[in-house]
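As you look at this complex, bear in mind that one protein chain is not there, while each of the others sits in place.
Per-chain numbering from 1; labels A, B and C assigned in written order.
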Amino acid sequence: MVGVYSPNREYQVSKHIYNALFSQQHRGQESAGIASFDGEELLIHKDMGLVPQVFDDNTLSKLLGYVGIGHVRYSTTGESNILNAQPFKIGTGKHGFALAYNGNLTNYDELRNRLEQRGHIFVSDSDTEVIAHILNLELRRTNSFVEAFRVVMSELEGAYSLVVLTSRGDLFAVRDPYGIRPLSFGRSDNVYVVASESIAIDVLGGSLIRDVKPGEVIHLGDSGVQTYQLVEKRNYAHCMFEYVYFARPDSMINGVYVYDVRIKIGEQLAKEHPVEADNVVPVPDTSRAAAVGYSKVSGIPTIEGLMKNRYVGRTFIMPTQREREASTRIKLNPIRSALEGKRIVLLDDSIVRGTTMRNIVSMLRKAGAKEVHVRIGCPPIKFPCKLGIDMPTRQELIASTLTVEEICSKIGADSLGYLSIDGLIKSIGLKREDLCLGCLTGVYPVPTQETLEEYF
Amino acid sequence: MVGVYSPNREYQVSKHIYNALFSQQHRGQESAGIASFDGEELLIHKDMGLVPQVFDDNTLSKLLGYVGIGHVRYSTTGESNILNAQPFKIGTGKHGFALAYNGNLTNYDELRNRLEQRGHIFVSDSDTEVIAHILNLELRRTNSFVEAFRVVMSELEGAYSLVVLTSRGDLFAVRDPYGIRPLSFGRSDNVYVVASESIAIDVLGGSLIRDVKPGEVIHLGDSGVQTYQLVEKRNYAHCMFEYVYFARPDSMINGVYVYDVRIKIGEQLAKEHPVEADNVVPVPDTSRAAAVGYSKVSGIPTIEGLMKNRYVGRTFIMPTQREREASTRIKLNPIRSALEGKRIVLLDDSIVRGTTMRNIVSMLRKAGAKEVHVRIGCPPIKFPCKLGIDMPTRQELIASTLTVEEICSKIGADSLGYLSIDGLIKSIGLKREDLCLGCLTGVYPVPTQETLEEYF
Amino acid sequence: MVGVYSPNREYQVSKHIYNALFSQQHRGQESAGIASFDGEELLIHKDMGLVPQVFDDNTLSKLLGYVGIGHVRYSTTGESNILNAQPFKIGTGKHGFALAYNGNLTNYDELRNRLEQRGHIFVSDSDTEVIAHILNLELRRTNSFVEAFRVVMSELEGAYSLVVLTSRGDLFAVRDPYGIRPLSFGRSDNVYVVASESIAIDVLGGSLIRDVKPGEVIHLGDSGVQTYQLVEKRNYAHCMFEYVYFARPDSMINGVYVYDVRIKIGEQLAKEHPVEADNVVPVPDTSRAAAVGYSKVSGIPTIEGLMKNRYVGRTFIMPTQREREASTRIKLNPIRSALEGKRIVLLDDSIVRGTTMRNIVSMLRKAGAKEVHVRIGCPPIKFPCKLGIDMPTRQELIASTLTVEEICSKIGADSLGYLSIDGLIKSIGLKREDLCLGCLTGVYPVPTQETLEEYF
Partner (left out) sequence: MVGVYSPNREYQVSKHIYNALFSQQHRGQESAGIASFDGEELLIHKDMGLVPQVFDDNTLSKLLGYVGIGHVRYSTTGESNILNAQPFKIGTGKHGFALAYNGNLTNYDELRNRLEQRGHIFVSDSDTEVIAHILNLELRRTNSFVEAFRVVMSELEGAYSLVVLTSRGDLFAVRDPYGIRPLSFGRSDNVYVVASESIAIDVLGGSLIRDVKPGEVIHLGDSGVQTYQLVEKRNYAHCMFEYVYFARPDSMINGVYVYDVRIKIGEQLAKEHPVEADNVVPVPDTSRAAAVGYSKVSGIPTIEGLMKNRYVGRTFIMPTQREREASTRIKLNPIRSALEGKRIVLLDDSIVRGTTMRNIVSMLRKAGAKEVHVRIGCPPIKFPCKLGIDMPTRQELIASTLTVEEICSKIGADSLGYLSIDGLIKSIGLKREDLCLGCLTGVYPVPTQETLEEYF
């Protein structure tokens, strides 16, 4: 998600939005969209696919204007179809706005039901449309975007970072009071930028000013930059999984460099779960930084024992049933000479279902590894995320039903060590009270309907 | 390039070819194609694009049969268009064959002229069509593929690895007498596999038997595996650049693991060009193994100081002119916290034009690096490759006109160390006489028309 | 627009809808869509393009179910984009419905403003969305589709024929109280069909039962066919232009065969504007029936003096500026031998801007026609249609500013005869009070905001 605003009305921002979106492609590969304001009207283009598939020179050149927003989507709720693609533009003429959103509402059903009682209709099944309805209702009541956001914040429960582009060319950035999902604010020579991850600001040659604060609205418009702290919570609930896996390591989130966290996770793992071994092997690409940390503390050298096919990520056809293992092997391949006869510390960011890890361990053994000691940079994930990370149901999470010993045996490792919750918190360096650890503890910062259902 | 043959006529090989091609996608992103033989006729499908873009379940299911060949293309000669895509199928009915080829002929013009004198016509401007003409002419004369290959080998000059699928279901694998380009031979439970790189055999769950020998033809058909050593040279000319950059590190070429070479290159670099520094930073993805070697010898720890956008590789739109530097930054981004105040050894596989390296050095400095010492795992490239690697003309090669000191100053580094030719040979571990070092020395294993033109 | 319902729940109707839509392709070439109900949920597929471009065997096979609706769109209001494509599906799960609509609302702005005051938001700029909002609001209030339609009919002003598919599998057909746009009801062996034109029923091998009556709702569901006459007007306002130009001649509308009307128009024209001539030449395809009538009364034989390129209708590139005349000639070409030295009666259905007619007359003269007498089967169109036919603004209508004599001179004809309004009414055979003649007289059956603006 990104918003770009230039004080210079002649400046064209669509290519900036394009580049910023592309740097955040890892946050969503399903659909991409850009809305811009050309001084007269809201223009929009969105489609299913990756950023370079959805946009070319021609489509970008039609997205005129000095201000715009963009979005890449992966679905946590709602089907994968064009109606759910963002930005979501509503209204035409002078009363419209376009909205892009990252997060997950926990009271979506309740909000939607209430609106449907009032006679509102919905064309998609995405959170975004519910937010657009409430924002629009409050706008008509208050005639002020800031006042409308105040109500929106009081009604929405869950994780949300928003950018809104109005039909008068104002750009608003909004972050939920718990600051669950990231939202960065920066500037380069010509433009202000808000983006889910600070990497987008770097890519535009700019520099990070600060995070949008939890509960804050930033308004970019004719009067320059204006900020409004609408809600102030005693504690935040920053998602720990952004640090562990989701965000790019070159991003800074909540004042903390993701890369540094991952280094410290590796160091901490080495302290919590030391082992005698010949080599540290990270599962590429996310675990390389943790490997650096593990090596540093343990003195065991890191090697690149697993190669990733760098073209994976594009959809590809699954192999025949009889070659299930090959499936992982198409993505990852062991380097025999680095593994043969060696005792390996295998580092990965997290274990979800356990299937991939079992395949990797087996692959290392076949390549001649003498021992495989698995070390995981995230404590056992026992509960599904309700706040914006796409995870399987609780039943499918291997750590929700098995003990660490059982998991170790299931994946065929010689030993298995998970980072402790305390170790994780220490690695991140934020206060425990300011983190969302819902998927580890089952305790979420906001009430979540589904958890109730699941337990009773 | 790949060929798959099953002795079991009921076996379907198109998905194997697909997976094998996908594992070799790095060898060509321009077009992809598969030809198969279903017991009656040659079937073919090819198009511009990446393997997963060209094929889906539907197209694969139509490529019936127990034997087939596949190809991914990047162009060294010939325009980028569908007429140049491979496999190249000629003839219809019982007299046709399909051909896929990797390499570069140095006597293409001469061969084509001779054929055109005889009245032959050409629909493409690729080497492949010339080879097909000669193969076809000799086939009609000799009525034997093996005898025809004997003539083909005597006429073609340059680098070539071939797979040929005949309209009777025979599969032939052919490698030039110098063994310039790689060609591996292996088998899995159900199929024989020939492939440019051994990784393709791994991906199919198989194991490498050996390389196809320089000057050898391997025939897979009703009578099983038959091999013919048609030409025997005293020395070979294996391309050193496959080890340095082109091949995947998890491939074994000419009996040597690419990964091991790269580790040794790093070790050797550390010996030849030691420097006091805080961290080794590899340029991802190719230089990571060299970084491991450099760290091991120097004791300087490796960190991941540069992040690569894992979606790059797909075509994307270039940014506006004013943000030239951002262009590199879309692909690579520095991790400030890993670099700030640090003395960095920056490792890359090679320098071609020098532009990218200048951008990276500047990027590291802006991220706070105190010193940047560049170490390059390949000796200065002073001459264009005539034998299958796509390189700029001699004038554009920075090392063809500037000294190491001048290059160091041009890229803005504190020091610059290239691996020596002897160091490279030692790292590869093959005899100097068995390597092609043409791009380093200007001495090619075969006569090359263009070099003459360039010097006189 | 079409709706198909089978009492047999195993029956699949998507191919019927496809064929029925294709027979009505002339009513809209911009987008096409089908929604079906498979016993559990509403399925939908729609896209920009012609029916055979939007659907193939694969998409049709996914539109399961025994009941469904379809739509082809050309835009009278609203931009041409996918958001405006129909059917328009709202809601998900059990409370949704899908709606397809043909017509034009004259109080759209007022209705939309009122809904926006209430906080409703709009994602498209089409009438359809406004209707969906009101229908949904009333549904929630009344819990009955029929009661909801009663209110909808009292609120909507203008022309509308609707088909609605509910999430319980009920199909409703609704026609505005004036019966401005056509809507037919029929059945074949296996299914009930409602369709804009009776040709769609013919194509399914069925037979017309009757028109849906103005102000009537027909409900097809578990209890069979139920009809509700919700509103009864003293007079109707059937669009005369359906007979003159828009509908297919093989359709029957309001009990009258379009073909018969066109024959009579030709006869009437011959009576009102006789002329001595050698041949009658119809402008293909619409004027052939009128030519039959003109020949019959006048005794002047009809020839095919103008050939139409039967591939026109697909978008094609306009020729260079210097060959403006060729533009008409790409669509139409004269047959010299049929025209040379002849006095021609040129028959066309109507004149809108006059440009095409000028080109045709000039084309006939160049082909050697001695005299060209233009006869037009529709009285002068002086006012834009507000009720569903796409026409230019009043200023562009040649007959709104010029007299018949002036038009005759402008198009370069030897004489020009328009059918009289009385002659038209006689040809149609319905009462004058039951026809909408708004574009001829400026008197519309319903108040129209724009006419006010235009006159004061």
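Keep this in mind: a contact is a pair of C-beta atoms (placed from the backbone, for glycine too) under 8 Å apart; a residue touches a chain by one contact, two chains touch by 3 or more.
Predicted, not measured: the structure shown is a model, and the values here were computed from it.
The missing chain, though absent from the view, touches B, C when the full complex is examined. Note that of C:6, C:23, C:84 or C:448, the residue touching the chain absent from this view is C:23.
Annotation: of C:289, C:360, C:374 or C:399, C:289 touches the absent chain (contact as defined above). The chain not shown here is touched by just one of C:329, C:343, C:382 or C:410, and that residue is C:329. Although one chain is not drawn, the whole complex shows that of B:50, B:132, B:307 or B:378 it is B:132 that touches it. For the options C:39, C:52, C:392 or C:447, the residue in contact with the chain missing from this view is C:52.
Annotation for chain C: contacts to the undisplayed chain at residues 15, 18-19, 22-23, 25-26, 50-53, 55-57, 60, 199, 202-205, 248-250, 257, 259-260, 263, 285, 288-289, 292, 295-296, 301-304, 307, 309-311, 313-317, 319-320, 323, 325-326, 329-330, 333-338.
One chain of the complex is left out; on chain B, the residues touching it are 82, 88-92, 95, 116-123, 125, 132-133, 136-137, 140.
By definition in this document, only the chains that are shown with their structure count from here on.
Taking the CA centroid of chain C as reference, the farthest chain centroid is that of B.
Between chain A and chain C, the centres computed from C-alpha atoms are 50 Å apart. Centre-to-centre, using mean CA coordinates, chain B is 61 Å away from chain C. Within chain C, contacts with two or more other chains are made by no residue at all.
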